[in-house]
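Sharing a structure, written as structure tokens. Questions coming.
Of the protein chains in this complex, all but one are displayed in their positions.
Every chain is named by a letter (A, B and C) in the order it is written, and numbering of its residues begins at 1.
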Amino acid sequence: MYQALKQRVLDANLKLPKYGLVTFTWGNVSEIDRELGVIAIKPSGVEYDVMTVDHIVVVDLAGNQLEGTLNPSSDTATHLELYKAFPNIGGVVHTHSRSATIWAQAGIDIPALGTTHADYFYGDIPCTRKLSQAEIREEYEKNTGLVIIEEFAQRKVDPKAVPSVIVSGHAPFSWGKDAIDAVHNAVVLEEISAMALATRSLNSGIKIQPELSDKHYLRKHGENAYYGQR
Amino acid sequence: MYQALKQRVLDANLKLPKYGLVTFTWGNVSEIDRELGVIAIKPSGVEYDVMTVDHIVVVDLAGNQLEGTLNPSSDTATHLELYKAFPNIGGVVHTHSRSATIWAQAGIDIPALGTTHADYFYGDIPCTRKLSQAEIREEYEKNTGLVIIEEFAQRKVDPKAVPSVIVSGHAPFSWGKDAIDAVHNAVVLEEISAMALATRSLNSGIKIQPELSDKHYLRKHGENAYYGQR
Amino acid sequence: MYQALKQRVLDANLKLPKYGLVTFTWGNVSEIDRELGVIAIKPSGVEYDVMTVDHIVVVDLAGNQLEGTLNPSSDTATHLELYKAFPNIGGVVHTHSRSATIWAQAGIDIPALGTTHADYFYGDIPCTRKLSQAEIREEYEKNTGLVIIEEFAQRKVDPKAVPSVIVSGHAPFSWGKDAIDAVHNAVVLEEISAMALATRSLNSGIKIQPELSDKHYLRKHGENAYYGQR
Partner (left out) sequence: MYQALKQRVLDANLKLPKYGLVTFTWGNVSEIDRELGVIAIKPSGVEYDVMTVDHIVVVDLAGNQLEGTLNPSSDTATHLELYKAFPNIGGVVHTHSRSATIWAQAGIDIPALGTTHADYFYGDIPCTRKLSQAEIREEYEKNTGLVIIEEFAQRKVDPKAVPSVIVSGHAPFSWGKDAIDAVHNAVVLEEISAMALATRSLNSGIKIQPELSDKHYLRKHGENAYYGQR
């Protein structure tokens, strides 16, 4: 019943090792079918090189398992919160990709420093606040989602315009219109994270010009976008 | 009619992923046929692994599209300005290669620090000034070209002796006698940018000896060059 | 007689070049059969691409060679001490993997800075004290093991909860329930070492929240672990 959705989610998960975003079984990608109200997601702890479409798990928005015999990713509750709070997103990915994780560990927003960033992200990429002891102790994965949502709400950041976040002390989450698009954004996030690290070591106070950020973001994503084929 | 030119431009574009200079569809290479007054260039937003010679777009120096059904690279206007202002160049390439982009984001010239640099570039590689708000708002890509040209004119730098530039807050452009030669210079630019980052972190005030720069540049490119086979 | 053990040790050794943990013949992996009281280990100075199961050397816990015509790894005495002192470990690996070695050379514990670390290591990864001149002069490899054991004892660190160490001025050792598991931990060690280097350069005082470390370590390794398939 969910075969096409599961196949897309498998394909998107297999992009993670291809793009060098994961070590071992780290990382997970999901996609939502909003009409059916179901999410397909990677199983927990399965190696990428033996993963098949039958391993992909389907759950509903309350987290009930509808298909698949394996446990879903232990981060499933985070994905569910993001889908519920961000109605325009169709895919979510979590990795521990090296450079984005470095910024998350440092607890510092990834600053917008150039047009590579601006082509995909409209402004700095937020680092969440730390979770409280209570938030960590109970329903940790769900609370990780809630803290991300809180960060975007408080900063009035549109998750469509900034399709990634780093969770303090942890690692990044990215999203997109579907699973493959989420992975695409995760690849870009890793590249701009690496660039930002070295840029700041060369010039600690530098920021992108706001009008340059506007130009690059809007020529790709704005109403009058003229990048690519239309 | 432009088949050979288009094939060379396709081949040069396909070198970008081969040399690790690009992520996804980022980057673009063009070549000019000065007799015919036409430029062949990569289409905008097409994946490298499906790109064929039929995707390559041909435009004249005024930017009119002569061949190809896809939109040319959104950076075409920058290429055109460079071809018009620098009469000795035959190929242009734009990438967001990591280390060169880091220097561009930092807004700092890439300093000549050793013979690897001097073998290809005669002196520091300029970082342009920032574009003004007006230059960004209208004809941004054309103005990017004009700011590069202004930088070389004001510094009295010969674009043949320094076949690369970094645009402040953005990324590098390189050029050469043809498309493949431009890509060759882009590869070297990336390597020396990476070396310069770490060299300056070890020894912040270091510069190459001017006479060593002269020697290495001129033994390859001077009148009495003796490097390679002649 | 020890064919299966030797095959597992060969397989684990061949993972070292696969995961990019070694240059040339550097590095060695062993596994113990605690019932038989024997250890299989890589021979000294043999290239990975010609290594076969017949090259693997079997020794007893006193270091007497039981099988194999080649000399065992020159680090065999270190492995033996670790097996004798840490009764729960089944495999040991030594590499000079780049980032972990950098921390060893700097003589600084690898700090726990994020959940990637906490998923595998419960707290900082100790750097041993320097060996004395006498410890270096005689029975150096045995003393390397003894200094590791002393470090864990003095700090009251459980080698099962922190399955790696860095030896001051030298390089890392990792261990696990068998040879493959030890190599798995060595791969993670290298990744978190690289992340920690850059994290500290961004934010020199940062540490992981203790409750986040607890959560991630215990959701994978605690009594009520819920990560992966069970």
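Here, a contact is a pair of C-beta atoms (placed from the backbone, for glycine too) under 8 Å apart; a residue touches a chain by one contact, two chains touch by 3 or more.
All of these numbers come straight from a predicted model, not from anything done at the bench.
Chemist: Indicate each shown chain that the hidden chain touches within the full complex.
Modeler: Across all of the complex, the chain we cannot see touches B, C.
Chemist: So which of B:L113, B:L131, B:L146 or B:V162 would be touching the chain we can't see?
Modeler: B:L113
Chemist: Out of C:L14, C:M51, C:A85 or C:I108, point to the residue that touches the absent chain in the complete complex.
Modeler: Reading the full complex, the residue touching the unseen chain is C:I108.
Chemist: Against the chain that's been left off, what residues of chain B make contact? List them.
Modeler: With respect to the unshown chain, the touching residues of chain B are 113-116, 184, 187-188, 191, 194-196, 198-199, 201-203, 206, 208-209, 211-212, 214-215, 219, 226-230.
Chemist: Quickly run down the residues of chain C that touch the omitted chain.
Modeler: These residues of chain C touch the chain that is not shown: 23-26, 43-46, 70-71, 74, 96, 98-99, 101-108, 130-131, 133, 136-137, 140, 169-171, 197, 200-201.
The criterion applied here is as follows: only the chains that are shown with their structure count from here on.
Chemist: Ignoring chain A, which chains remain connected to each other?
Modeler: Excluding chain A but keeping the rest fixed, the chains that touch end up grouped as B | C.
Chemist: Of the chains shown, whose Cα mean is nearest the mean of all protein Cα atoms?
Modeler: Chain A is the most central one.
Chemist: Hey, which chain ends up farthest from chain C, C-alpha centres compared?
Modeler: The chain lying farthest from chain C is B.
Chemist: Where the CA atoms of chain A average out and where those of chain B average out, how many Å apart are those spots?
Modeler: About 33 Å separates the centre of chain A from that of chain B.
Chemist: Hunt down the residues of chain C that sit against at least two other chains at once, touch-wise.
Modeler: In chain C, no residue touches at least two other chains, as defined above.
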